[in-house]
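Note that this complex is displayed minus one protein chain, with the remaining chains in position.
Right after this comes subunit A.
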Amino acid sequence: MPKDGGIGASTLRREDIRFLTGKGRYTADINLRGQAFACFLRSEVAHGRIRSIDTSAAEEMPGVLAVMTGEDFTEVGGNPTGWLVQSRDGATMKEPKRPVLAHGKVRHVGDAYALVVAETYEQAKDACEAIEADIEELPAIVDMAAAVADTTNRVHDECDDNVVFDWGWIEENRAAVDAAFETAPHVTTLELVNNRLSPNAMEPRASIGDFDSGTGDYKLYTTSQNPHLTRLLISAFVMGIPENKLTVIAPDVGGGFGSKIYHYGEEAAVLAASKRLDRPVKWVCDRSEAFLSDAHGRDHVTKIQLATDMEGNFLAVRTETLANMGAYLSNFATCTPTFLHGTLMAGPYKTPHVYVNVKAVMTNTVPVDAYRGAGRPEATYSLERVIDKAADELGIDPWEIRRKNFIDPDQFPYTTPVGLVYDTGNYHATMDKLRELSDVAGFEARATESAAKGKLRGFGLSTWIEACGIAPSNLVGVLGCRVGLYDAATIRVNATGNISVLVGAHSHGQGHETVFAQLIAEKLGVDAKSVEIVHGDTSKIPFGMGTYGSRSLAVCGSAMMKAADKIIDKGKKIAAHMLEAAEGDIEFNDGSFSVAGTDRQKSFAEIAFSAYVPHNYPLETLEPGLEETAFYDPANFTYPAGAYGCEVEVDPETGGVDIVRFTCADDFGNVINPMIVAGQVHGGVAQGIGQALLEGVVYNEDGQLLTGSYMDYAMPRADDVPNFTVDHSCVTPCTHNPLGAKGCGEAGAIGTPPAVVNAVIDALHRAGHRHITHIDMPLTPSRVWTAMHG
């Protein structure tokens, strides 16, 4: 039994109290004395040259304090890309500029080119409508293939063929991979689209800039998953404000899913406006703006080929992908389709030869960047779909073809042909668990029941693996990353023994305030209630890299363990002095420092008190106080993995798909709070179902966004999803971090889409529609019906 409030306990979340009583404090809830309100004017055309912007009428409108355009930001730098990717030929990628406000050209519908600040939000919005812009509309570049084919029409002049990079992974292996295909007994080919998604965290973005002319200090309240990264980007690249004069606060944040990792121009604009007006300036995005300006996700067009022998042994995998970057390079847009995608193309399989080619393409659409899973869902979808197709072509059971190609448990550590070293795993175990939980034996009976209702039942299987806990800084540095990817924690033991833990990770739904307290309670043997977690304020916390990529526990949690070790080490020195014993004889167990083999001991609280009231204390050799900071830079990625099973009922009359059972068997390594882990999986699965059945960003040929509200963009709702069966009892602890933890946040979004699509194809095959080998997501009723009847 886990200790109450310690590791392994499903401790209820402490943060829930404020969220359930309306006391949460999100950015939009913050109102500063004297604040003014900002509204952005956004392009209505996808591509156009700005001839002139006349702001004179807007400036005369009631309540208007300032109108700013791209001209006002030419002195400051642009928003950079965080990762420089090299092309196959060794050339460094192109890096087209991204200004704070569009200048010279507008490049997507929603591209902000002016800002009005007024006494009220309504006045600012009214005045935006009075700005007269003369914009010469240019032909919109929407389709990626067309963007590559027609190089006379360019999104950015400095990207002359609309291709940012042409990446090969691993280029040196390409010839060997091609040779394997030449001689392979069987090749399965699949062309597929990984649909563009809008992340849709329920809290729209918001920012408040607050410049203090008395001190010259800037403060930015913003909806961010990583306040230090935002501060770094604003300081070092965008505005040049010294880091010690800029505080970034990300208070309660209502979901991120990747979309709040990035620095957006609106953040810099409200800071600049605040300085100009010497007043706080607040901006709250509305949902229509969010669809037009939050970074989108996915949007790959891929051809994947799988070479096998006739028994289904994988010989080689080869992919060609066009990855949509949108109109500007968002901060991590370039690493998502490359190092978070190509490196996962081995999956959990021992395929000896793998080669991945990705061309990143600029278009006149909203920028695309990491969205829950980020590259790994795209890799998993391609692989798990082509495997099912190969199994069908070869007449091999989908379970069997996967099982025979799994990396076996005795093969770890396992070096893949795409550059990763998997430290540990047991893919057979999660597959066995899935088989048990999904009641394969009962499937035929359930299919008969469905048939009696006129429905077609199908089962879909997928396996998944992820590289989380990003990442060893020296490795990512070699690969082109411009930041380090450690995290940091400070443990401040207060004089009366309670503890403040200041962490670099940011919680926006993950429950860190509860889970991190569980870690410290277990490690230091104290009551979890005496531990407070502080996050989201760069003026308080150490320089950490924030929360994304299922990294918080593996990376920040490990930093906390390192800091706790330092606390214990210092506590032992203090205890040795107080107990008049040798330091080497002091043991620390369950919150108590004792002399080995005796009953002489000091409690944790007594040691803390002595550190701050050092009357009986080794002052000659030891500083007072009990506060330690640790940075943890991971030695490797972590590799959670699992197997998912989906059962669907397809209505042959309408093409409608109902998900009737969904089962997950995951290996997340050691689990700290099973309740929270299950919740993370539920949410990821729902987003995966959304991608598979409902969601898809649609542009017309003019670059107009047709899915700009919840009436056009179908979000999963309560009656679109079933109850889920989730299991994480298969555990192979991570071998290289102190918690043995791997990460669980993105699992559902990665493993789910192929399971759903495989299930629908299976249902159609069982009903005799053998000719249907693939349907692109989202599998809307019209697409399924058309496949059946078209």
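In this section, a residue touches a chain if its C-beta (ideal position, glycine included) is under 8 Å from a C-beta of that chain, and two chains touch if they have at least 3 such contacts; residues count from 1.
Quick note on the criterion: contacts and distances are computed from a predicted model.
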Using the UniProt record as the reference, specify the protein name of the hidden chain from among "AIM24 family protein", "Transmembrane protein (Alph_Pro_TM)", "Carbon-monoxide dehydrogenase small subunit" or "Putative spermidine/putrescine transport system permease protein".
"Carbon-monoxide dehydrogenase small subunit"
Touch with the missing chain holds, among A:L246, A:I401 or A:L437, for A:L437
Which listed residue, A:K3, A:H186, A:R287 or A:R446, touches the chain dropped from view?
A:R287
Of A:V177, A:I208, A:V253 or A:A611, the residue in touch with the unshown chain:
A:V253
Which of these, A:G8, A:P139 or A:G679, touches the one chain of the complex that we don't see?
A:G679
The missing chain sits against subunit A at residues 12-13, 15-26, 28-29, 31, 122, 200-204, 252-255, 257, 286-288, 437, 508-511, 675-676, 678-679, 682-687, 709-711, 715-719, 721, 723-726, 748
